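Here the complex is missing a single protein chain, while all its other protein chains stay put.
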């Protein structure tokens, strides 16, 4: 008998991008059976997607509300145990709260939601139900990001002074949303994306990454949100100065109009006695400048990395793992939490606190951009 | 109803490496159900592995012969359709021939087998049964390798003059086989690995890659096979000069004693009007020197690559795919062939001819090493 | 008979760094004879340095005032024609003005000087005397920087949107000035360095580079100047947001406490149809993302670069030139101007306007840092 977690999916039908990623991620380590879904607002889309996935048509639901209600009524041994939410930002809050309160564990795409109020309600729902909640800030599940965190927290860099993090893309250099490209369409639409564009889509990844690796918190921000493409309603470029609670300072740049850049998430951290650099487009490398001033290239799955990093890899050194494998790490650690297995690593996946922080970060940046002054963020509640 | 291919596996139990890789690969694109297996010579191993995989214990078989026989007797709608063979080299020939003749499609790890005789029998079995046979020379399924092949075959480099291919590892720099490490153990044992060590394990990958990309054939070789680690029975280092039928020349170096190297498979091809370079440790990059003399970095999933390459990717540009995804491409294209779907690309997976060539290459290199003269290879029969 | 320019030097004695660089630079292309000098405040230092350099002791002067006066009184065919000023920042203004007014051409190290008043006086002296004045913003004389400028000005990137420039060093991570290290000593001393530390030493290089390549002007800045090392009197780290007159925005980070970084001057420019990236630690590469979205690596001295870039190289492609050669380019083009030869390139060396801009940039950043608001820079007077 399989001990795979039965899971349903909301979103991810035809034309979507991230749904397929989530599905590969959940299959990769054989920890889930995807047995139900509501893959889009159009029931035809759901039927088609469900059929392609070999899902019982009876468990392909017209609405996510129906899915939650019906599944909750199935026998315990049959009904789904968890729900994966891969919809645009404005449809994170509703399904998450409903699912949690109906007894399902939830794994949700980022950003958490589109307002501070939503974030607080989602936080409350997680805390009250005690269900497992994971947010797919996938980059933080990359083995060398984990290695970086371990080393920073162990004090290997000394006291952190400088953090430069950037997430540069170029795919929205033109007004792609006018072409009907679905990804561009909703991300540039305030109704679906929320009050920010690039900042929510990728800036929050950069923010989560920097707090995750350093174990420190952004204390205040000075933000400039730009819109370069005429007629676009949301920011497509951001540049943010920040100060950390621990005394370091740095820059966070997120942009979707950096012509030719693909998915350039990169972080550099400098301390009093060492430095680290990680670039998600070459995720198996972690550049460490040690106290001797010499830069080493630490590599995934080698003897140079610790157990925590090692627990997030599947193949020997030199066999590159990438985006999908990091994504799968979140799913696999989420499954373990659902099964109540203890984790060998701390913070095995991004959680509701990460989500709330992200929304607070967006809020602070928006305010700073408005008044062009430094704005404080709340201290983390973790 | 799912149209996934029902597959069984031979090999890949506890302590194995490549079996787990094959299983991730077959799950990745949701084209298979792994429903039967004989995961090792020890039935306990098979039971344990089967249980972990959630496979019906009734279909966890004590011997591969039993698996083939029993599965063949099940109703057509229930029995496996294909068998994945992930055993050490000396157990490729037997299961493959039996499986094919029992009506199963076969996907087998490389090298094909350990002698020219075995290779001929396997070739005959494939031809006679008409079943689909795939050999997992996984690197050739990497999107940018496909892109390289497309461009070379289209004449973009002009006439090929030089090919440098190397596959350098360092993991056998010490006598790891004495530590009981299972991968080292069988690879250095002539009974299980066959007459060569490094040359079969990785040199054949390099050979297959160069013939696949260039569409040309190695015509003759001058080979030196070295054993650097005392007491090791097989070569752990090879250096080979070769001449191609098309007039180019080059070097092929495969080594497992290059201290610190991980999985350094790299190929460089120079023609009269262009050049290409691919390094499997950074598989999403393909360096193309065009006729203008300027080197470009072609990247996976961008507008710069053709449809063939694009058909082998799952994520947008900048979202790195790696070793497992390339491996999955072979499984996915194998599934399509099993389902008799037409392929949009030529040679969608390495096949029996690749396997026969590899064994011939080993044979020629062994002979050349013995007599220290150039030795001709047979012309390809494809 | 040699047509080499007779030159004298102020500064650059024992313990200095940049003086030796200037001397190599002036020798490299055989355009100068160094025949006089006042190499330090200590006459012994001057004597010793002069002797090592084979300079006539009669032309090794105790003070720079003496050198200017005495040389000016020599017969025209004998006296120096130009003066190289390689002293700490606070001794740029005096010698420059005196030298110009005594009829000498001047080549001076950067930054121009330590106050806006000094800058204006120097500017006036240049304009009034009509003598040649060059400022050694050496990086802008690197061949691939010239290539970048040519391509941006030709519109190859379309309209510029984003500029990220950084100059990160780590050598002042500790309080090196306490060790007696001469370079650290004066650079962290407000009396000699002026009102800023890192910003003047390296930030001005970054600023000059970005204006030189883009042909655009910084319009306003928001600056944070940090001092990380306890007890240091000047900034050792800066982070600056800027807006350009042409509509682009960006970040300029200069730091001397980025542990392990050597001399990390790097600029990235993104336009509506292309992008460029240059890193001075690998100065022979220029990464160009063309309109097709593909990134090329343009290389020094290849057919891919234009005549302007070519005019700044001495060796064929693949023979790396570096820091000293770029420095020499300024000297060589300065010599040509002294000889009144026409230049094949525009702005063949950084001049008084570059110097004034740099001082204005420092002023604006200082004010912004003080009031934590955006501060405008004057429009360039060129």
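For clarity, chains are labelled A, B and C in written order, and residue numbers in each chain start from 1.
Everything below uses one rule, namely that a residue touches a chain if its C-beta (ideal position, glycine included) is under 8 Å from a C-beta of that chain, and two chains touch if they have at least 3 such contacts.
If you're wondering where the values come from, they're calculated on a predicted model, not measured in any experiment.
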Subject >> Options B:167, B:270, B:323 or B:361, residue touching the unrepresented chain >> reply: B:270
Subject >> Candidates B:289, B:309, B:329 or B:360 - the one touching the absent chain >> reply: B:289
Original post:
Of the listed residues B:53, B:239 or B:308, which contacts the missing chain in the full complex?
Top reply: B:239
Original post:
In the full complex, which of C:159, C:179 or C:315 touches the chain missing from this view?
Top reply: C:315
**OP:** Tell me where the left-out chain touches chain C, residue by residue.
**Re:** 1-4, 17, 20-21, 23-24, 27-30, 53-54, 169, 171, 261-264, 280-284, 299, 302, 314-325
Subject >> Contacts of chain B with the absent chain, listed as residue ranges >> reply: 157-158, 161-162, 164, 166, 170, 173, 222, 224, 226, 228, 237, 239, 241, 249-251, 253, 255, 257-261, 270-275, 289, 293-295, 372-374
**OP:** Go through chain A and note every residue touching the omitted chain.
**Re:** 292-299, 302-304
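Everything below uses one rule, namely that only the chains that are shown with their structure count from here on.
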Original post:
Copies chain A and chain B touch; is their interface built from the same residue numbers (over half shared) or different ones?
Top reply: same
**OP:** Taking all protein C-alpha atoms shown, work out their mean, then name the chain whose own C-alpha mean is nearest to it.
**Re:** A
**OP:** Could you grab the centroid distance between chain B and chain C? Build each centroid from C-alpha atoms only and quote it in angstrom.
**Re:** 55
Subject >> Whole-Å gap between the CA centroids of chain A and chain B >> reply: 35
Subject >> For chain A, residues that touch 2 or more chains besides their own >> reply: 261
